[in-house]
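Can you read through this structure? Questions will come right after.
For this depiction, one protein chain was excluded, whereas all remaining protein chains were kept in their positions.
Order of writing sets the chain letters: A and B. Residues in each chain are counted from 1.
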Amino acid sequence: MDVFVFAVAAAVILIGAMGVVFSRNPVHAALMLVMTLFGIAVLFVQQQAHFLAAVQVVVYAGAIVVLFLFVIMLLGVDVAENVTVEPLVGQRTAAWVITAGSVGLLTALAIRAAQVSLGMPSGTRPLDGEGGNLVQLARVLFSDYLFAFEATSVLLVIAVVGAVVLANRSPGSTADAGEQEHSPTGAGR
Amino acid sequence: MIAGMFAQLGVPTDAPFAVPEVAWSALTPLLILIVGALALLVVTALVPRTLPVGFFTVTTVAVAAGAAVASLGSWDRVTDPDRGPYMAVAGAITLDGFSVLVTALLAITVVLVALLADGYLRREGLGAAEFSVLVLLSASGGVMMALANDLIVMFLGLEVLSIALYVLAGFQGDRRESQESAMKYFLLGAFASAFLLYGIALVYGATGSTNLGEIAGFLARDVPSEQGLLLGGMAMLIVGFGFKIGVVPFQSWVPDVYQGAPTPVTAFMASGVKVAGFAALLRVIVSALSVQAQDWRPVMWVLAMLTLVVGPAMAIVQTDVKRMLAYSSISHAGFILIGVQAASDRGTAGALFYLFAYSFMALGAFGVVSLVARQGDVGVDLDRFRGLSKRRPGLALVFAVFLLGQTGVPLTSGFMAKFSVIGAAVASESYALAMVAMLTSVVGAFAYLRVIVAMYLGDDEEMAEEGTRRVQIPAAAGLALGLALAVTVTLGVLPSTVLDAARDAVPARLSPSR
Partner (left out) sequence: MDNYLPLVVMLVLAVVFVFGSLVTTKFVAPSRPTVAKQDPYECGIVPSREAPQRFPVRFFLVAMIFIIFDIEIIFLYPWAVYHRELGAYGLIEMLMFSVAVLVSFLYLLSKGALDWGTVKKVSPLQPLRTSESSIRRVGLEGRPSRPSEVGAP
């Protein structure tokens, strides 16, 4: 069962990742990314990391990809880049070398892991002890990391104010060009 | 009955949750800053018409001054030998002389920045509400860094401080330089944050805790099984903090960002952000990792040496005064690093005093620049300062004092500041560094003197042709410059109060007892 779930999730992740790289349309690439992230969430569930799985779906597959899509739409999906010129000389060659190196390393690691430590028990405390890791997380979040938790709210406020400041330009600047068409008299700001 | 249901569901009902003690008194200055900013935001949201700039200036000054007073109010409590420093919110923050002093300094910085920004925001027609909120929240991030007794809190504080500043740097969105400044600051800042976060992860891996007190305790008791992990983590932390405080070789963003950002924001970067960054460096590296001093001291030595040489060398070739001051802020970071490198209580006190003195000089100097600049924040070339003494003798004199203070002329705070860090370096037997520091401060003096010479001996004829527009000095900015001047001169003549306070403000190493 475990192997089956892993195989399906891994296939979903790999297909999604391939889709991200090979899609011509950036919107399709972003949607493929959702697929990859969803597969990773399944793997988290398999590892009993329920909170991480939820974060993966809610924040990454939800919020982050939506932000990606917004940015793509803000910039315009029809803006195609000329891919025949190389901005950095030797970029392609370097990409091939690095890819080959990574694949080699991963293969070596996989072979070594198969020989030595497959299925070795983790040295740390089992995550699922004492009522699941969500409860443990809640305990530390509301005790040791309470200050950090509350500080995050300040970060969110700054993000909102910053977005308003940066998104609301006075009429005439480039960032506002699209909006001006909406309200011919300039939205009064 | 409910307990029975939970038992069936596998949720533990034993081990009741221990509510951590939230010492509200420790959080007062921080809460004043944050609640003040949120209240401003609510007022902006609910009042239908645009409120005048003056309202926001007064509110920001009141909030920041309140935070400063609230912070200094607990000075007696934390320096009292019987009661001493204490932790709050489950050991996440420490209240000691260090955090009290740094918090107060940050809050005073905000007061001066708000006063300087008042005239600036009117002149440029920018939104005062967002500016005030972002400055207050940014300062609250700095306060979090000063209080932090945990690397995660430290990181969050740094992000709160930085993200607000990325926006502030791009606040004047109509100006291309401001946009460029925000973009550069954001990209390099995010890069530095990544380094810092990775360093935190490695240090956690090596020591088993993110709590600074527990890290220090662990290192005092045991040797980590993975020394490389700890060293790598320390290196990453130093790179991350090095970016934020702008020391060579992580200084490349400083000139462009300082030059492009709105000048009051630049003043805040040079004062508040440096204070917070060095506070973090002192707390994490010098205090918590003091056991590893033999590892990080040589690194700090090299960084300080490079910064001391490169900063002044680049400053003297600048013709733009704002850019020159940016390079000079790099060289001052080098001087403060001398105190860090000393790895002693004396060095920490020297660095703190230097930060205190430099903050006011930087605020004053950038404040003058923001007044001399024309609308659009342009025209801060050296030529524009030519003959300033004839047009505005008072302003020229004030600027001269700030520049002389940065040179390190006796009877200004700059002299005492340089004296205290170089003294600490000598006490820690870093003679070469002390020698280089003295030599480069002579080299750096040329950059400042060039401006002073231009102001006093330069011809005013070109400016006269352009139209005799007198430099306007709004009352709020005048007040800010007066305060900065008073501190600069007072610390030069009677430094003992702040020097003693800095000596008492060595970071405490507290560990949550469990």
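Assume contacts are C-beta pairs under 8 Å (C-beta built on N, C-alpha and C of every residue); 3 or more make two chains touch, one makes a residue touch a chain.
Since this is a predicted model, take the numbers as computed values, not measurements.
Trainee: List every residue of subunit A that touches the chain not included in the displayed model.
Mentor: Output for subunit A: 5, 45-46, 51, 54-55, 58-59, 62-63, 66-67, 70, 73-79, 134-135, 137-139, 141-142, 146, 149-150, 152-154, 156-157, 159-161, 163-164, 167-169, 174-179, 181-188.
Trainee: What residue numbers in subunit B mark contact with the hidden partner chain?
Mentor: Residues 2, 6, 16-17, 19, 34, 38, 41-42, 44-46 of subunit B touch the chain absent from view.
Simple rule for what comes next: only the chains that are shown with their structure count from here on.
Trainee: Residues of subunit B touching subunit A in their complex?
Mentor: Interface residues on subunit B, with respect to subunit A: 10-12, 15, 17-20, 22, 34, 37-38, 41, 89-93, 127, 130, 133-134, 137-138, 140-141, 144, 150, 152-153, 156-157, 159-160, 163-164, 166-167, 170-171, 173-174, 211.
Trainee: Which residues of subunit A touch subunit B in the complex?
Mentor: So the residues of subunit A touching subunit B come out as 130-132, 135, 139, 142-148, 151-152, 154-155, 157-159, 161-162, 164-166, 169-170, 172-173, 175.
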